[in-house]
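Note that one protein chain of the assembly has been removed; the remaining protein chains are unaltered in position.
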Amino acid sequence: VASEPPAQASAVETGRQLGRVNNFSDGLFAIAATLLVLSIDVPRVSNAQLPDQLDNMIQPVLAYFLSFAVVGLFWMRHHQLFGMLRASDSSFAAINLAFLAVVALLPVPTELLGRYGADTAPVVIYAVFILALSLLLRALGAHALRAGLADREPHGRWQLRGRWVLVVFGLSIPIAFLSPPVAMYSWILVAVLPRLHERRRSVRDAA
Amino acid sequence: VASEPPAQASAVETGRQLGRVNNFSDGLFAIAATLLVLSIDVPRVSNAQLPDQLDNMIQPVLAYFLSFAVVGLFWMRHHQLFGMLRASDSSFAAINLAFLAVVALLPVPTELLGRYGADTAPVVIYAVFILALSLLLRALGAHALRAGLADREPHGRWQLRGRWVLVVFGLSIPIAFLSPPVAMYSWILVAVLPRLHERRRSVRDAA
Amino acid sequence: VASEPPAQASAVETGRQLGRVNNFSDGLFAIAATLLVLSIDVPRVSNAQLPDQLDNMIQPVLAYFLSFAVVGLFWMRHHQLFGMLRASDSSFAAINLAFLAVVALLPVPTELLGRYGADTAPVVIYAVFILALSLLLRALGAHALRAGLADREPHGRWQLRGRWVLVVFGLSIPIAFLSPPVAMYSWILVAVLPRLHERRRSVRDAA
Partner (left out) sequence: VASEPPAQASAVETGRQLGRVNNFSDGLFAIAATLLVLSIDVPRVSNAQLPDQLDNMIQPVLAYFLSFAVVGLFWMRHHQLFGMLRASDSSFAAINLAFLAVVALLPVPTELLGRYGADTAPVVIYAVFILALSLLLRALGAHALRAGLADREPHGRWQLRGRWVLVVFGLSIPIAFLSPPVAMYSWILVAVLPRLHERRRSVRDAA
């Protein structure tokens, strides 16, 4: 008795599943970005004490904007990857689900960073989250190429940025044990280094 | 006076309603998955006490990943079922709504399991939730076939997995009264047994 | 100087706006349904005390299912209405926004009902919310017909149910000042009366 459908029906189904995974992922990114607001506590004090308490909200708000940018950038890279896909398989769906589970968990390291600031534990935990997201996205892309789900890799600019994310956040973990603020501010390099790198390359290409 | 539209208009409407129910369900799954993060509490202590408190977050984070996988797998099975549908009716919509209400309630048993760990009450409650989801999904599929809303059943692999979910989580309830940790770790069999079962069957089919 | 676009462009825009309003509304219904889970508090006690505390969760869970059904039913009636529409205007968008604002506020009366149970204040507040939803949906339908945005009214079955919601929840408000539990249990009539009414009518029509 054939308990599985014929190969062709399965291919159509895979195509349909791709659209579904895409919509599910998009929805999850938008919700995860919006839920970051939950990492900010509004103080419960008397009206007279409020102005003094507002200072304590600055750090969580900065952590919120940082994580919002992180979700936005990983959303773009995720879409870049999905734009290359022709099909999906169950391993791809599983890696994607693991990736999305880490995305949706971001309010937790954001709240830690916002509440405890530039201290070793929250900085290391935050960097580990970003590394996990980067590595899962790479695993997703690598599987897609290996299993023939995509024709070609997302183009160079995104790959380059992805590599800098790994380098900068990876190095910030040992640095956080020496100086958490230096480790945290080093993250800004993720926005700066790829541009320098690209500019240098485009100068070289033009020559 | 005819207060109801003619049958044909109603059929078109049923078709349109199907798309709506599908979108509503997809959105709800994505939101339910993302809201699972609310089951994790970030400790409010001094910076010096934070490292000791982080241990308390491991169990809730594991419960989060477990429930995220549960939502992901039921989302896939739900889609599998919807891929078979040609129409919807009001009973189908009602069972589907009950199913989604239990999906959206998952943060509650997840928080119980994360906070109280491998103890009888949280393990039994969690297993009851998974059983309820499985039975409602089966009721949804059975109604679709009986009412002629679908031509054929979702193919065998998913049905098989669904049956193992019923067996494993069903048996874990009496076990939880003897040993909650054994009951909880037995849930891993849901990932293992269907593969063994499939491999054995495919060996037999090849013979 | 013409600061407004020509009438035709505006009509196309109105059509496009309709799709947008529809998607926005759908998303909001799904999120509002899912956020109802926030009205349930998970107790923070020792493992030994947990079994005694679970009783306190039953009432909030029942309120959750009640409100989930409310969101589901209003979502269906809202879609029924949108299925009749050919266009939208700014008044329609404003009434729709007010309706959605009340839908998204449902976790508040749900939490009140779940926490304080069958007492005058929570029962009256809950009934007022349902009345507000019903009246806003009626205003939305009435405006659509009056402004020529829809050709015909949603068919009789939904209108009938809508009328019973007004009657049952409206009467439950004065009753709640005498006996809150009677008022609350009277809400079940919303599920029963329209069916009796329909059966009687179809018997009469057949005769």
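A, B and C label the chains in the order they appear, each numbered from 1.
Everything below uses one rule, namely that a residue touches a chain if its C-beta (ideal position, glycine included) is under 8 Å from a C-beta of that chain, and two chains touch if they have at least 3 such contacts.
Worth saying up front: this structure is predicted, and the values here are computed from it rather than measured.
Interchain touches from the omitted chain, evaluated on the whole complex, reach A, C. From the options C:Met84, C:Leu105 or C:Leu135, the residue with contact to the chain not on display is C:Leu105. Residue-level contact of chain A with the missing chain is found at 26-27, 29-31, 33-38, 40, 42, 44, 47, 50-51, 54, 57, 61, 64-65, 68-69, 72, 75-76, 79, 83, 155-157, 160, 201.
Mapped onto chain C, contacts with the missing chain fall at residues 3-5, 13, 16-17, 20, 23-24, 27-28, 31-32, 35, 38-39, 93, 97, 100-101, 104-105, 107-108, 111-112, 115-117, 119, 121-122, 125.
Quick note on the criterion: only the chains that are shown with their structure count from here on.
Interchain contacts link the chains end to end along an open line, per the touch definition above.
For the copy pair chain A and chain C, the superposing rotation over Cα atoms measures out at 180 degrees to the nearest 5. Look at where the CA atoms of chain B average out and do the same for chain C: the two points lie 26 Å apart. Centres computed as Cα averages put chain A at a distance of 37 Å from chain C.
Shown for chain C are the residues that touch two or more other chains, namely 31.
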